[in-house]
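Please see the structure below; I have some questions.
Removed: one protein chain of the complex. Kept in place: all other protein chains.
First chain written, first letter: the chains are A, B and C, and each begins at residue 1.
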Amino acid sequence: MLGRLKMGLAILALVASPALAQRTDISVGMVLEPPNLDPTSGAAAAIREVTYSNIFEGLTRFGPDGSILPGLAHAWDLSDDGLTYTFHLREGVQFHDGAPFSAEDVVFSLDRARAEDSTNAQKQLFAAIETVTAIDPLTVQVTLSQPQGAFLFNMAWGDAVIMSPASVASNATNPVGTGAFRFVRWVQGDRLELERNPYYWGEAPALERATFRFISDPSAAFAAMMAGDVDAFPNFPAPESLAQFQADPRFNVIVGSTEGETILSMNHQNPALADIRVRQAISHAINRQDIIDGAMFGYGTPIGSHFAPHHPDYLDLTANSPHDPDAARALLAEAGQEGLTLRLMLPPPTYARRGGEIVAAQLREVGIATEITNLEWAQWLEQVFRGHDFDLTIISHTEPMDIGIYARDNYYFQYDSADMKAIMAELEVTSDPDARTALLQAAQRHIADDFVVAFLFQLAKTGVANADIEGLWENAPVPANDLTGVRWAR
Amino acid sequence: MRRAPLTLLAGAALTGVFALAALVSLLWTPFDVTAMNIGARLQAPNAQHWFGTDHFGRDVLSMIMVGARISIAVAVVAVGMGMVLGVPLGLLAAANRGGLLDEVIMRGNDLIFAFPALVIAILITAVFGPSAVNAIIAIGIFNTPVFARVARGGALSLWTLDYIRAAEVSGKGKLRISAEHILPNIANLLIVQGTIQFSLGILAEAALSYVGLGAQPPMPSWGRMLAEAQTMISFAPHLAILPGLAIVLTVLGLNLMGDGLRDSLDPKLRRAR
Amino acid sequence: MSLIRVENLSLDIHGTPILRDVSFDIAPGRVFGLVGESGSGKSMTSLALMKLLPDGATRAGRALMDGRDLFGLDEGAMCGLRGNEIGMIFQEPMTALNPVRTIGDQVAETLVIHGAARRAEALEIARAKLDRVGLDGARFPLDRYPHELSGGQRQRVCIAMAIALRPRLLIADEPTTALDVTTQAQILDLLRGLVAEEGMSLLLITHDLAVVAGLADHVAVMQSGRIVEQGPTEALFRRRAHPYTRALFAASAHRPARVPTARPDTLLEVAGLRRSYALPRRTLFGPAPRMEAVRGVSFALHKGESLGLVGESGCGKSTLTRAILGLEAVQAGHIRLQGQTPISPKMPKPARAAMQVVFQDPYGSFNPRWPVARLVAEPFHLLPEWPKDARARVEQALCDVGLTAPDADKYIHEFSGGQRQRIAIARALINRPDLIVLDEAVSALDVRVRAQILDLLARLQESHGLGYLFISHDLHVVRAITDRVMVMRAGEIVEHGPTEAVFADPAHPYTRELIAATPVIPPAWMEEPRNAPVV
Partner (left out) sequence: MLRFALQRLFSLAISLVVASLVIFFVIEVIPGDPAAYMLGMNAQPETVAALRRELGLDAGPFARYLAWVGGMLVGDFGTSYTYRVPVSELVLARLGVSLPLTLYALLLSTAIAFPVGLIAAARRGSGLDAGIMGATQLGIAIPNFWFAMLLVLVFAISLQWFSAGGFPGWDKGFWINIKALTLPAVALALPQASILARVMRSAVIETLGQDYIRTARAKGLSQRQSVLRHALRNALIPVLTIIGLQFSFLLAGAIIIENVFFLPGLGRLIFQAITQRDLIVVESVVMLLVFAVILVTFLVDMAYAAADPRLRRRGA
């Protein structure tokens, strides 16, 4: 380890001489540190931001635009009944510890994820799988219990990566995958280092070394970028500083889209909020552009339903609930809810904390008082998400294509609509693209008309990078910092 | 000796300005402190907004005035709590000096001192949620042993005096003596310590609300104003500088006042000057 | 021919006049005594000579030594002078030494700082000097720390330090005031020997006329910053020309006129009293050794009687006093007041009412935040209920002790030390007790005030039929005010009997030692001035 490190330093010293060569190392800033490095046993986005595609790979993978690309499987066949997928695996792939990759590893990984005692945070991705069988070392057959339109999409998630049984137990601290980079070391609380995997099956990445630095404080992040301690900050935590980076030729500001629909969630168990007039009033009280300007300094796209604007099936429904305080007041009067007081629980991210203050001010305009409580994530999960002990909360739902949450039983906002459930059930078994589009748009309209929650805006991905870096993902279809295509231009 | 009234005056004047601002804010502020005007955000100080506006377009002067109220209220109540709990403990320990109760109280004190204060504050807010009340509790807990120690120290030296003997000979019990003779005579010490703790309380409240554990929005507080301003310091420096100055000047005023008070209340120190 | 000549020394501190036109000569090899009551300016005179005055002092006059005016020297020159030409020792030996440095080191420092010797050599000289002041090398190696020595031993270290460079003038500011009488005698002997041997002059500052009488060749009497009278000791003592000198002498020899009031019935009975304290353990698991403060003390005090208790510090008289006052539990024996319930910390309140106390320190005896009326009334707390005529009784008590009724509304800081002691007595009288314990009650007072308080005590005893337990280290006072006396040493009463008998013919060697050590003015000097030879 030390020897390797010294060699690395020597190489670094050689290549770091000015104008000799392009830089081949990068320091990437992240707001949150991953708690551990096993994406199959933990939900933290930070785990994926480090490991996705860099260390671990799945059968399929997301491209920068959200399309599904071949991963460890270079091709696949689907049976006519839509129940059996046959994956053809790549040849000559090996894990970082030298273990060869084969169909058995796929069987192991998928079986582990759906087992009784699985601790996979997205276990529902695997719910449709009936059996997984290795036909031969390079062929795997997956049988589903019912056709699933999104199966290949599901297999591209970070939670569905393939691991080796030999190293699975220690992946939390010493991840061993098949990706283009391998794990070097992790200084907890500070940084995590990767180096190029010389035995990578695909095209060798341009970078030789990559360091992720964990900087949670927004002003520290700003300082680190400005001082050149960090080369890129793909999810920069302080949108207010972006204008300055934009004005500085040393930096590129990368503004892209995410899958994060940011909503003002309402608890339908609260008798006042069970009344659609109150919910509609709240929706009219909200001024989306003020929230985007005030909280996100202009970064974000207003939405009128729970759907990503960059998706082809998106419908712009913002006109359904325009900013109209008078209408809001009238609706509240009609519902007999003047003088309503609601508890607004806010998780840590800026969009929630700042957005919450603006929302509170806007609700006050129409006569709704709010009591703001700032919660940490753990408390938010326990109290709001699991305990349903809240009236209002602001949260960004970052999973892709997650409009289905409005059809879930006993989901935290406690919305219960038979119509919505019917739409989603039909969608599940529909594979015709036009029919799917129609269903998805019906779903968008349904929840917008029901004013289930107040839809605020689509979270933007705002990153900052050294102007000489190219190949960073602009958008975030999934949380990831895929470094395989990143290179220094000069 | 001649400097004492000057520091006292300067300190009282500084503190008075902020106390006055806090009082006035109860009745009137230049602007509604919670009213947002996103269009008018991040204005530098100008004729209309003397201290400029913040990222939500709120008036910074109004926020600083209300923030003074929060800071002072939290610090006063926390110091009061420390006094109410700590002074009787200290008196009790001194009355039983050398005894088991004394030992238990003093060891308990040491133990509280041994806990890292900010960490405990974070734990308290993790249990009860962040709020001004919990900030008060956290600061108050750490004020308690301070006052216990000061009260005990002052009381111990008094317990050796003959008028305490005389009171004992007059059949007075420890508690009665502590209340009648000891407490009034350590009042000076407690007032001086109270001023110091008050200023520390302001700093502690600022630190707690800076990390988001103090008063919750929309109530403005100096610490949170600083935290929010931090990322904007390079293009809206007034947001970071003005609340910071408010903290510095209030604490400075209180410290000067504490020094002045000590000098004028403690004849021993007055002689030493 | 004089070693040092002070001319018209005047001193103000922050504008307050302290000294006015003080002039005197000290001859080589002679002892010059400066006597006066507290606040008369005698210590300031010595500090002025050393130029160690506090901030804010302004000075006029001259102090000539070898024709040089000390007051005209700069600080550097003075540093060269102090410790070298003029040595000085102070009143409080317990705090005069640096607690964190060894005694050898501190004595040697005098030599090193003046460049008189290198360190190793200086330590040798320090050894010799310590031997000279009576601290032999076997028991007092150079690496002892001050806290390991008693007060008298520390004063010896201070003396060794002051004489290390054989200065020509030694200033001793109340060198024995803080010491026990037997120790005082030894230190005075030592100073006398040093003056004779080393041929240096001594400026001895004291409030005690008897000390001066035994030691000084010349005496100056100071009052309020002025020297009112000076001259050769014996002549001055005999002549007493100035009224103040006369008053001072009269007061120091004062014995109040007493009428015997003792009756045979027992007021206080102490039988077989024992009290010991645990000391820190010497070994980890062995039993803690105990210090026996009081070892089987028995005595009785009769109604209207004045009983003295004398002894040096550490003899156990404080513990005994506390036990009698019911502030401390005892391990064996008992104390009864008028044959009632035994006295103990848990005794019922009314049982305490028959006994009161007056303490030594007139400044620490009163809560500064209470008016005198409340202070004096405090013992009413012992009564079953607060008397309706409380105010009248307070005023009566104040009048009894020579104060006035309006004084009841003042605060304690408005009174002088002697007046405070009167208030303390008023407080003790308020419940009309039978017994008053006087714990060093006049020890902190100047002689003239002391005489007045003694008169007051004698008068009150007569008028109120009081019993006194008079505890003191001062044999003069005990002799003046008591009927019987007990001598206490190491927790035991070694001798007791009628006061005059004990003083005239002490039986126990320790009593004899005590009496011998007490400095006295030769009785012949004290005859009325008209008999004195004219000088």
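Throughout what follows, a contact is a pair of C-beta atoms (placed from the backbone, for glycine too) under 8 Å apart; a residue touches a chain by one contact, two chains touch by 3 or more.
Computed from a predicted model, the values in this text were never measured in an experiment.
Student: Tell me the shown chains the invisible chain touches, ordered by label.
Tutor: A, B, C
Student: Tell me which residue among A:Asp316, A:Glu365 or A:Glu399 touches the hidden chain in the full complex.
Tutor: The missing chain is touched by A:Glu399.
Student: For the full complex, which residue in C:Val6, C:Leu97 or C:Leu130 touches the chain that was left out?
Tutor: C:Leu97
Student: Touching the hidden chain in the complete assembly: which of B:Ala40, B:Leu85 or B:Leu252 does that?
Tutor: B:Leu252
Student: In the full complex, which of C:Asn84, C:Thr183 or C:Thr499 touches the chain missing from this view?
Tutor: C:Asn84
Student: Sort through B:Ala19, B:Val76, B:Leu118 or B:Ala179 and give me the one touching the missing partner chain.
Tutor: B:Leu118
Student: Of the residues A:Gly42, A:Gly58, A:Pro205 or A:Gly355, which one touches the chain left out of the display?
Tutor: The missing chain is touched by A:Gly42.
Student: Under the stated touch rule, tell me which residues of subunit C contact the chain that is not displayed.
Tutor: Against the left-out chain, subunit C lists 50, 52, 55, 75-76, 79-84, 87-88, 90, 92, 95-101, 109-110, 113-114, 145, 147-148, 158, 161-162, 280-281, 284.
Student: Footprint of the hidden chain on subunit B, which residues?
Tutor: With respect to the unshown chain, the touching residues of subunit B are 3, 107, 110-111, 113-119, 122-123, 126-127, 199, 203, 206-207, 210-211, 223, 226, 230, 233-234, 240, 244, 247-249, 251-252, 255-256, 259, 272-273.
Student: What subunit A residues would touch the chain not displayed?
Tutor: Here the touching residues of subunit A are 5, 33, 35-36, 38, 41-44, 116-124, 172-173, 187-191, 213-217, 219-220, 223-224, 226-229, 348, 376-379, 381-383, 385-386, 399.
Everything below uses one rule, namely that only the chains that are shown with their structure count from here on.
Student: Of the chains shown, whose Cα centre falls closest to the middle of all protein Cα atoms?
Tutor: Chain nearest the overall C-alpha centroid, as shown: B.
Student: Where the CA atoms of subunit A average out and where those of subunit C average out, how many Å apart are those spots?
Tutor: Inter-chain centre distance comes to 87 Å.
Student: Using mean CA coordinates as chain centres, what's the subunit B-subunit C distance in Å?
Tutor: So the centroids are 47 Å from each other.
Student: Rounded to the nearest whole Å, what is the centre-to-centre distance of subunit A and subunit B, using the mean of the C-alpha atoms as each centre?
Tutor: 44
Student: Which residues belonging to subunit A are in contact with no fewer than two other chains?
Tutor: Not one residue in subunit A touches at least two other chains.
Student: Applying the document's contact rule, which stretches of subunit B touch subunit A when the two form their complex?
Tutor: Checking each residue of subunit B against subunit A gives 34-36, 38, 41, 55-57, 126, 129-130, 212, 216-218, 230-235.
Student: Which positions of subunit B touch subunit C when the two form their complex?
Tutor: 161-163, 165-172, 180-181, 184-185
Student: Quick check on the complex: what are the subunit A residues that touch subunit B?
Tutor: Interface residues on the subunit A side: 218-219, 222, 238, 240-241, 243-244, 290, 293-294, 353-354, 356-358, 360-361, 364, 372-376, 379.
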